[in-house]
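Left out: one protein chain. Kept in place: all the others.
After this line comes chain A, so read on.
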Amino acid sequence: MIEFKNIHKSFEDVHAVDDVSLRIEEGELFGFIGPDGAGKTTLFRMLNSLLIPDEGQINLFGLDPVKEYKKVRQIIGYMPGKFSLYYDLSIEENLQFFATVFGTTIEENYHLIEDIYKQIEPFKKRPAGKLSGGMKQKLALSCALIHKPRLLLLDEPTTGVDAVSRREFWEMLQKLKEKGITIVVSTPYMDEAGLCDRVALMQNGKIHAVAPPSEIVSQFSDPLYTIKVKNNYKSLQALRQWEFCENVYPFGETLHYLDKRNNVSADVIEAYLSSQQLTFDKVEMIQPDIEDCFIALTHNVG
């Protein structure tokens, strides 16, 4: 079990992590979802002993990362957001180096990385700096796993990786989870939230919600409408002016709209748009996804 208790961390005037308390169970695949600057990296660096919290306690499987950092470093496999392996060493040399440094061998824990490493093994003589984004990510994951960590801590592992590799990567995480490794991952991509057992929505150093993704979505009770219009910008302006508008925001090609009233119908919204001389294709009630929940949660706070 991993537990954060009232964790605070500031850098000069930035309150990067602001009173974070939460619990992650052993064996969970847990996600921190939040935009740039939310404080995900700062939180991770406190968990893995690189950063000391200003206030609060962390309990990592019964260890205190501040005092027992030596033990903590043995049981965490950390993959920083930025690729941090040696560019001038080959795939094989990097893996060998990290295995030795953790007092183990590639052979000993090969079963853990086999599925992942097999995919890059044909290029094992190639310097890490010359690998594609997806290959780098697989190598970094192999290096983070080679000492059989109890906790895998992945900071934005899929940033800058193509869609196919992203999907593959999440499949790999599912398999690792089945092997009993606790996985904590951060991502700015809302669509990846659905792949976690539980997620924490984080912004400006604060946690706004912690729940399984399905629960977060089902807690969203207000009716949500998607509006397909010709002119997104003008319609957005017009809807914002409307007295009943709770929130409206661009969502991909469309706009998502929330009304203050409980029982509006699509017709009412269409009528309003027509009255503003705006042409629209379609107004339709939809099921919210994680991103809508995130926006709703942070909107209420802001």
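Just so we're on the same page, a residue touches a chain if its C-beta (ideal position, glycine included) is under 8 Å from a C-beta of that chain, and two chains touch if they have at least 3 such contacts; residues count from 1.
By definition in this document, contacts and distances are computed from a predicted model.
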Among "Fumarate reductase subunit C", "Sarcosine oxidase subunit delta", "Carbon monoxide dehydrogenase" or "ABC transporter permease", UniProt-listed name of the chain not shown: "ABC transporter permease"
Residue of A:Leu89, A:Ile106, A:Ala209 or A:Leu236 in touch with the missing chain, whole complex considered: A:Leu89
Residue among A:Phe4, A:Phe30 or A:Phe98 that touches the chain left out of view: A:Phe98
Residue, one of A:Leu51, A:Met172 or A:Val248, that touches the chain absent here: A:Leu51
Candidate in contact with the missing chain, chosen from A:Val20, A:Leu43, A:Ile76 or A:Ile91: A:Ile76
Contact set of chain A toward the excluded chain (per top definition): 48-52, 69-70, 73-74, 76, 78, 80, 82-89, 93, 96-98, 100-103, 127, 143
